[in-house]
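What you see is the complex with one protein chain gone and the rest in place.
Right after this comes subunit A.
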Amino acid sequence: MTAIPLGTPRRLLEFTLDGEPVRAPEGSTVLDACRSAGKDVPTLCQGDTLTPKNACRVCVVEVEGARTLVAACSREAEEGMRVRTDTERARHSRRIVLELLASSVDLSTTPRVAEWIEEYGAEPDRFGPDAARVDEEPRIDNTLYVRDYGKCILCYKCVDACGGQWQNSFAISVSGRGFDARIAVEHDAPLTDSACVYCGNCIEVCPTGALSFRSEFDMREAGTWDESAQTATTTVCAYCGVGCNLTLHVQDNEIVKVTSPHDNPVTHGNLCIKGRFGYQHVQNRD
């Protein structure tokens, strides 16, 4: 996770990946090993700055001797393990998972998902026009960001980023159960009545666009959001002495959102409200 590798070198484990012998440092996941071997295993709930909840199950692989498939993002590699990433069985589950997700939520702003749907031959429409969907109206209850749970795949990333893994604000959690489970603040109140501190770290990790900057949301509504016309410039936040890195996304000479490099050893992609949202004064031209 840190850009500069620190600590003692780890022991190397040997195991086989799709029949090929591979070596991976102790403690790395099957997914790490796959990626360093150049294999493209799809992932949705895995995030580079978080311990994955392994909830989406799109990264499943076959491990010899295991009764069920195994989530590559969370399973630690073991000496002598035999892993197959591309069996019919694993591909079948990935295809179904993609179908289940695409038939229940709006994945139009989820990067790479269209590509995987194509690759795995998923047909979300086969569940019919009456298939239950998470039909939620976007929640626009503050000026900084929008929660559109009709796009949420319940990856738990925002919960972990807001809670014990980064921000320690614990403003959001999963409520309800089963298909009715939703991300919510206490008492399912508006964000403005919650413990949210508007650091936007949840937006940073959301893989689907269910959480987005108000600016991005409004521009998408207006049809003016155009990622190809945007530039991204990384600079240093000038508000306080921490010195976080900010990446300013600029379209038509206006800052449209602010992110932070995930490989920065200080912030790991996290910011505070000022760095994340306090950019309006830059472009206040009145």
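Criterion: contacts are C-beta pairs under 8 Å (C-beta built on N, C-alpha and C of every residue); 3 or more make two chains touch, one makes a residue touch a chain; residues count from 1.
Rule of thumb we're sticking to: contacts and distances are computed from a predicted model.
Asks: One chain is missing here; what is its name in UniProt, given the choices "NADH-quinone oxidoreductase subunit E", "Zinc ABC transporter permease", "Nitrate reductase" or "Transketolase"?
Replies: Hidden chain, UniProt protein name: "NADH-quinone oxidoreductase subunit E".
Asks: Touching the absent chain in the whole complex: find that residue among A:Gly38, A:Gly80 or A:Gly178.
Replies: Per the contact definition at the top, the residue touching the missing chain is A:Gly178.
Asks: Hey, which of A:Ser103, A:Gln165 or A:Gln251 is the one touching the hidden chain?
Replies: Among A:Ser103, A:Gln165 or A:Gln251, only A:Ser103 touches the chain that is not shown.
Asks: Return the single residue from A:Ala55, A:Val146, A:Met219 or A:Leu246 that touches the missing chain.
Replies: Considering all chains, including the one not shown, the answer is A:Ala55.
Asks: Which of these touches the unseen chain: A:Ser28, A:Ser74 or A:Asn264?
Replies: Residue touching the chain left out of view: A:Ser74.
Asks: Could you please point out the subunit A residues that touch the chain left off the display?
Replies: These residues of subunit A touch the chain that is not shown: 53-58, 60, 68-69, 71, 74, 76, 89, 92-93, 96-97, 100-101, 103-104, 126-128, 130-132, 153-154, 156, 163, 168-181, 184-189, 193-195.
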